[in-house]
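In this view, the complex is presented without one of its protein chains, the others remaining in place.
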Amino acid sequence: MSEATPSEPTPEPGLPRITNIFYERIGGALVPLAATALAFLIGGLVVLITGHNPLTAYRAIFNGTGFNWFFPWVTGDERRIAAKDLQETLRVTTPLILTALAVAFAFRAGLFNIGGQGQYWVGFMAALFVGTHLHSLPRPLHVIVGLGAGIVGGMLWGGIAGFLRATSGAHEVITTIMLNWIAIFGGQYLYELGGPLQGTNASLPRSDVIDASAKLWVWWGTFPGLHVGIFIAVAALVVYTLILNRTTLGFGIRAVGFNPDAAAYSGIPVRRNYFLALAIAGGFAGIAGAIDVLGFKYSIDTSDFGSGIAFTGIAVALLGRNKPVGIFFAALLFAGLQVGTSSRNLDPAIFPPELATDLSTMIQALVIFFVAADVLIIYIWRLRRHLKVGRPLKEEPAKT
Amino acid sequence: MIDRARTPRSVGIAGIALGIFAFWVTVPPFTTRFFGIPVVLGLAALGLGAAALVQGERRLGSFALGFGFIGMLGGLWAQGVDEATLKDVLTAGLLASTLRFATPLAFAAMGGIFSERSGVVNIGLEGMMLTGAFFAVWGSIWSGSWVVGLLMAMVFGALLALIHAFFSIHLRADQIVSGFAVNFLALGVTGYLFSDLYSSGIETNDVSRVPTLSLDFLDDIPGIGAFLHDVFGGLSLLVWLMFLAVGLTYVVLFRTPLGLRIRSVGEHPRAADTVGISVYAIRYLAVTTSGVLAALGGAFLSIGFVGTFSENMTSGRGFIALAAVIFGKWRPGLAFLATLLFGFGFALAIPLQREAGISENLVSTFPYILTLVAVAGLIGRSIPPAADGRPYVKQ
Partner (left out) sequence: MSSAPTVLELKGITKRFPGVVANDSVDFDLRRGEVHALLGENGAGKSTLMNVLYGLYQPDEGEISVHGKPVSIRSPKDAIDLGIGMVHQHFMLIPVMTVAENIVLATEPKKAGVLLDYEAAVKRAEDIARTFNFSINPRARVQNIGVGQQQRVEILKALYRGADILILDEPTAVLTPQETRELFGILRSLTNEGMSVIFITHKLNEVLEIADRITVLRRGKMIETFSREGATQETLARSMVGREVLLRVEKTPAQPGEKVLEVRDLKVLDDRQLEAVKGVSFDVCAGEIVGLAGVDGNGQSELVDALTGLRKPVDGKVIVSGKDVTGQGARASFDAGEGHIPEDRHRRGLVLDFTLAENIALHDYRKAPDSKFGWLFPGRLTERAKRLIKEFDVRGGGPQTHAEALSGGNQQKVVIAREVGRNPNALVAAQPTRGLDVGAIEFVHQRLVAERDEGKAVLLVSLELDEILSLSDRILVIYEGRIVGEYGSEATDEQLGIAMTGGAGEEAA
């Protein structure tokens, strides 16, 4: 009993290390599922309070996701629309999976990468540059070079934060946020009127369109349709799992993430692993940007920089508990939420889409809260079932 | 021993001074036009910075490197610009503008200090600022009075902070993740309400703004009066409240029993508990205070400055404030100086763009780069409160 208590985690300068609270505390999908249910419930309450009907709103959102394509009784025109919606949902799922991996991978090293957004944009712009400036490449090569440029760009941006963390201890939460804004404003500068990478039309603040040889193949539907990026994302899930569990690199990163002192004691270079983890994480976000630009965006306008896809990726990673299967389904969920609430798919008469977008942000926030506070969910679960789940709550005062 | 400890320090300080000098000689009244002078001064500053670094003086050494580099580049740039433009960029107005940009940062930084000194990391400052910014506008429009606007900002900032407090204190959620969720929640809630309530946009005329204090008597002070008037004569009441908040933060934390207790809870909560201090109560109080202060910072952005609200209008300022907290070693005075530095970065962007024709987007990156450099150069040496970020488990 008075067995020396486990030493508390040592504080890092600035901010604490992120703890591995999401791991293995209780097994299974209970917490993510319950967190999602609770978040939608509270979101529904907000809708209700502000004078709308949550049930019809949610149904309208669902029908906008295209998931009804899977229902065999949906036919005819409805099915065609559903297919189009589903293509869009999967198109959004792709970068969500990849930016979630950018969070999850860093997380396994004990780092919280909030910089997916900046890494995404740098990857995006790198691939865009390849697509618009390297003209004489044949198709498969042009695509591959473009994707490669995206990975390198993302790795560079993530690597800066990793380098700073490794050499000066600067906390990645602050550095990655700053790098996000630098990427966004820097990107706007590049393509603004008179900017160095502005396209041939001098009156528009946007880039040129990439060469046809750099575009990803569309395999379902007509443009924009669904491009092959979704397969790259699924492959990335496999790569993520393999790197972590089947390579020495992943072993080192996990050791550093779980216990940097033990890793250092064993001679595992902690700083180098911090750098590598953030650089590789950046690579995942970078290829997300590359896939988006080569897959269906094809060019960029300075007004595009407002999108916050990688922030949703953080929610995806947290909800998916950094596990490949979890990330896949969480990405589908949030992609559906985003597509279902877009102004194209949601009937303003049922629920105003501009509200729905913010509603989905709120739901994401609530999901993060509830996943983070798994103690709360386990507690609610216990009250409901009046039985114990898993092992006893850690260090919970034994009051009754 | 004493000599060895002092020398690298003075080398570093000399480097910083030379770096500033490299820029200074190129602007009025000196306006040196020979390119060698800023280069030589800047290089000398870099050399001294490197020397200080080698001798183990990391903090001042990296400062000197930064100042040397910026001073040299700034000096070379200034030499390429005509004197009239320079005068337009570098005015007393720039200092006033620095204060205005520093104000929201300083409010939030003081909030961050309260929270972190009690042992709760608060990266939700950003969201609390945003909440303050929105509800200040909402209260101000609804009541027609900026006073109500400020009160609403404080109330809702406190409520959001309470959520963070509940999750990170009682539920012992990871404080960084909880803070991140706070930011997300604030973004969603303010966006939702903004779209719902003001779908046609906000008429700035409907917003009752925090008044500006005209201190015309400053002009009458002989000599520096005009300068003082230009800097301090036309500041928002909230800027003055910010000065008050910085002073109060210092007094409360370091000169009152409550401050002693807050700091004890942040350093060694078990020790505080064993003498009968309620760790949870103190942490709730401190986190709530941080929400109130951050919300005031946000309110300044909306009803103190632009007179309207736009989605995600804080754009990372909460994180810059957090960087200022760390940069300032969790001390109110130093953190305030850090917010002045970052505020200067923001303030410089406007005249640079207007007068020197540099891209607005490009200069907008400046405060973020500045923060990045500051954090990278120095944070590794700052020691946070010992229990910062650790949930406290009552036995």
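Lettered A and B in written order, each chain numbered from 1.
The criterion applied here is as follows: contacts are C-beta pairs under 8 Å (C-beta built on N, C-alpha and C of every residue); 3 or more make two chains touch, one makes a residue touch a chain.
Owing to the predicted nature of the structure, the values given are computational and were not obtained by experimental measurement.
J.: Which of these, A:T167, A:N201 or A:T247, touches the one chain of the complex that we don't see?
T.: Answering carefully, the residue with contact to the hidden chain is A:T247.
J.: Can you work out which residue in A:S266, A:S303 or A:S343 touches the chain that's missing from view?
T.: Candidates A:S266, A:S303 or A:S343; residue touching the omitted chain: A:S266.
J.: With the missing chain put back, one of B:G47, B:G93, B:G234 or B:G259 would touch it. Which one?
T.: Among B:G47, B:G93, B:G234 or B:G259, only B:G259 touches the chain that is not shown.
J.: State which residues belonging to subunit A touch the missing partner chain.
T.: 1-4, 6-7, 10, 20, 23-24, 245-252, 254-255, 258-259, 261-268, 392, 398-399
J.: For the chain that got dropped from the picture, name the residues of subunit B it touches.
T.: 251, 255-257, 259-261, 263-264, 267-268, 270-277, 386, 395
As a convention for this text, only the chains that are shown with their structure count from here on.
J.: Could you work out how far the Cα centre of subunit A sits from that of subunit B, in whole Å?
T.: Centre-to-centre distance between subunit A and subunit B: 29 Å.
J.: Where on subunit B does subunit A make contact in their complex?
T.: 121, 123, 163, 167, 171-178, 180-185, 187-189, 191-192, 194-196, 199, 315-316, 319-320, 322-323, 326, 359, 361-362, 364-365, 368-369, 371-372, 375-384, 386-390, 393-395
J.: What does subunit A use to touch subunit B in their complex?
T.: It comes out as residues 8-9, 11, 13-16, 18-19, 21-22, 46, 50, 112, 114, 164, 167-171, 173-175, 177-182, 185-186, 188-189, 192, 194-195, 302, 311, 314-315, 318, 352, 354-355, 357-366, 368-369, 372-373, 375-376, 395, 397.
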